[in-house]
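The complex is shown incomplete by one protein chain, all other protein chains being positioned as in the whole.
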Amino acid sequence: MNANHVATVGGERVARLVSSNALLVVIVAIGLVFSLVQPAFLTAENLVGIVRQVSMIGIMALAMTFVIMTGGVDLSIGPVLALSGLVAVFALDADHPLPVVLAAALGVGLLIGLVNGVVIAAFDLPPILVTLSMLSIVRGTALLLGGPEMHSIRGQPGYSFIGTGSILGIPFSVYLFGAIAALMLVVQRQTTFGLLVAALGDNERAAFLSGHNTRLTKAVLYALSGVCAALAGIIQSSQVHTGAATYGEFGIELDVIAAVVLGGTSLMGGNGSVARTLLGVLFLGVMNNGMNILDVPIDIQLIAKGVIIALALALSEFRQGHGGR
Amino acid sequence: MNRRASTYALPFFLALTFAFFCVFAPRFATSANLENLMAGYAFVAIVAIGQSFPILLKGIDLSIGAIVALAGIVTLDLSLIFHWPGLAVIPAVLVVAALAGAVNGLLIVYLRLQPFIATLATLAAYRGLVFLISGRQLFPELSTTPITDPWIVALDTYFDIGSALGVSDFIQLPGLPLSFVILVVLLIGFQVLLLATRFGRDLYAVGGNHEAARLAGIRTRRVTILAYTISGTCAGVAALLLVARLTTSTEALGNGMELTAISAAVIGGVSLQGGVGTAWGPVLGAFLLGVVLIGLTLLGVTQFVQQILTGAILLAAVCQSRLIAARQQRRTDAALVAGG
Partner (left out) sequence: MDSSTPVIEARGLSKVYGSVTALADADFRVMPGEVRALVGANGAGKSTLIKILTGAIAPTSGTVTVNAEPAALGSPTEMIRRGVACIYQHSNLAPAMTVLDNIFLGRQPTRRFGFLDRKRQREMARALLDLHGIQLDLDAVVSTLPTVKQKEVEIMKALALDARVLLMDEPTGWLSASEVAKLHDTIRALKTRGVGIVYISHMLDEIYAVCDTMTIMRDGRIVAQSAVSEMPRPRMVELMVGEKLARDASDAAHLQRKPHGSGEVRLRCTRLSRLGAFTDVSFELHAGEILCITGLIGAKRTELVQAIFGSHPFDEGTMELNGARVKFRSPGEAMAHGVGFVPEDRHREGLMLGLSVTENLIMTTLDRCRRGPALLRKRIEQVSRDAIRALNVRPADGRLAVRQLSGGNQQKVLLGKWLNLGPGVLMLDEPTVGVDVGAKAEIYSILRAERDKGTAILVVSSDLEEVMTIADRIAIMVSGRMVSVQSANELTMADIVREIGRKAA
């Protein structure tokens, strides 16, 4: 075994290690580059700030992972986010106690998600179109309910804590995100539901023939997506002390989908991982934050985002097509 | 036989809704309103035609709205910053739009990205590019300067067909917007392309069974890239018409238009499964949306309820196409029994 051979074997092992954790490596690499140029990047404050920034998108991306794993997609999360924020505001105005407010807002998300899920599963309609029409319907409903104007929240310390409060220096929304992430991880790895979703995503027909109620599972997934969107809506309205039917503007669902897809989950359905979605979310957060810190103008940021997403996905396609697994 | 029926369902429904609003909505059946309808939805229809090409190939173009913005801003820049004559601006803008579409095709074919993802990425990139090159950002005073080039402004003309036909004494016909005429020309052109050329056959083949098309020697890569180029070009045409109408352009031009285009295409019978669709379907779909939305506005229904109804119409169209597919399947099964 000569030196060349050893080097090659070693090189191969490194290559394999790198490729299977590609995203993590990229995140670390980009992070290092940013911190070299701008040391302020690596401060605890900034890093926490990144996670806080991506909390909302992150929560929605976690649920979207499951939806995409089954070959579907939920385009209606933006308006759901807006509507639930609005409902929370109105409930607060009506002097309802905090638990009722939260229940109402989350309930809205749950309901809409269920409608999505039932229509898609029971009538076997394409998810992209069903959730697209729901996007319009929910947005219209939100506007009907609250008009295009902003509705401010005044003097609601309990509610505002959700978005603006912090414990031990870390924002509460980060804890929420962390909790949901942990919950989803557990669900995916340790529960029958998680296994069912994986089975459904891999082979829906086989899952059905194995006696599982695939329709119910699918419907629940969309309900989950709705609830997470509602949670994001609560966090948003709490952060800015306002509810508006125009929040969750067009583009947010694409950001969420991008995070999931960057994490390696294929849009065609099949294998998907909550953990990897978290990486995808983190990646987007690091990129956004880094570019902001470096004072990159917004237009370049958008272009860079597009290019990087395209490259990252092309790489993962390439890897999958050439023997990677 | 049922294929015939479903072919006529949409025009019939459009006629029905049109008649409904003529009767019940005040001022709907006026020439001013009809002008408004034609001019207002001609470019939506053009974008919808463009969108149906990627959908025919089982893909999608999410960046079409961003390409509209890009084309619009290029028009603005070329006219107001570089002072190009309109005669040069128009082809230049079309080339830019076509290239933008081609990039989508290239990403999908050579980087093997999913269409959803590829056009998602270009959506972001083009929106960014728009801000980067926007004359309005670079020279803020331009945001209030109208474009006055005669060629471009001419795109917004209306033909007084009433006088031309000599009936203006009896009935006031709506002026025929040039944009509508352009739409009709494009419609005929693309419909002919789809039905009467080899390229059209190849499109349907690639969309219907990609692998079979490839094995049959069809240049699937070329077909794909061309389809997305067409989509981009249509966005460019729509942008020019919009800019002419507004005499300016904004960075938010075409925002959300991709969803309207997809809706119009699906309502128009273009199947997301690929391999099924026409050029006139999306046009009818776009005008159905237009009739409903304008009619409801005139009926005093708020914009918000309209949004709800737009979503509901799309949902209904999707359900209907599912029902047709199910009925088709049952008939195939029955044929199987009979033949076996």
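The letters A and B name the chains in turn, as written, and every chain counts its residues from 1.
Basically, a residue touches a chain if its C-beta (ideal position, glycine included) is under 8 Å from a C-beta of that chain, and two chains touch if they have at least 3 such contacts.
Just so it is clear, the model here is predicted, and its values are computed rather than measured.
Visitor: Please pick, from B:L10, B:L107 or B:A205, the residue that touches the omitted chain in the full complex.
Guide: Here the residue in touch with the unshown chain is B:A205.
Visitor: Write down which of A:F90, A:Y175 or A:F193 is the residue touching the left-out chain.
Guide: Spelled out, the listed residue whose C-beta touches the missing chain is A:F193.
Visitor: Any idea which of B:L138, B:A196, B:A252 or B:A326 touches the chain not displayed?
Guide: Answering carefully, the residue with contact to the hidden chain is B:A196.
Visitor: Could you pull out which residues of subunit A are in touch with the chain that's been left out?
Guide: 187, 190-193, 195-196, 198-199, 202-203, 205-213, 270-271, 325
Visitor: Considering the entire assembly, which residues of subunit B contact the chain that has been omitted?
Guide: Touch with the absent chain occurs at residues 3, 196-202, 204-205, 207-209, 211-213, 215-218, 275-276, 328, 331-340.
Note that in this section only the chains that are shown with their structure count from here on.
Visitor: Measuring centre to centre with CA averages, how many angstrom lie between subunit A and subunit B?
Guide: Roughly 31 Å, centre to centre.
Visitor: Any idea which subunit A residues touch subunit B in the complex?
Guide: Within the complex, subunit A touches subunit B at residues 119, 123-126, 128-130, 132-141, 143-144, 250, 254, 257-258, 261, 267-268, 297-307, 309-310, 313-314, 317-318, 321.
Visitor: Along subunit B, where are the residues that touch subunit A in the complex?
Guide: These residues of subunit B touch subunit A: 62, 107, 111-114, 116-118, 120-132, 255-256, 259, 262-263, 266, 272, 302-315, 318-319, 322.
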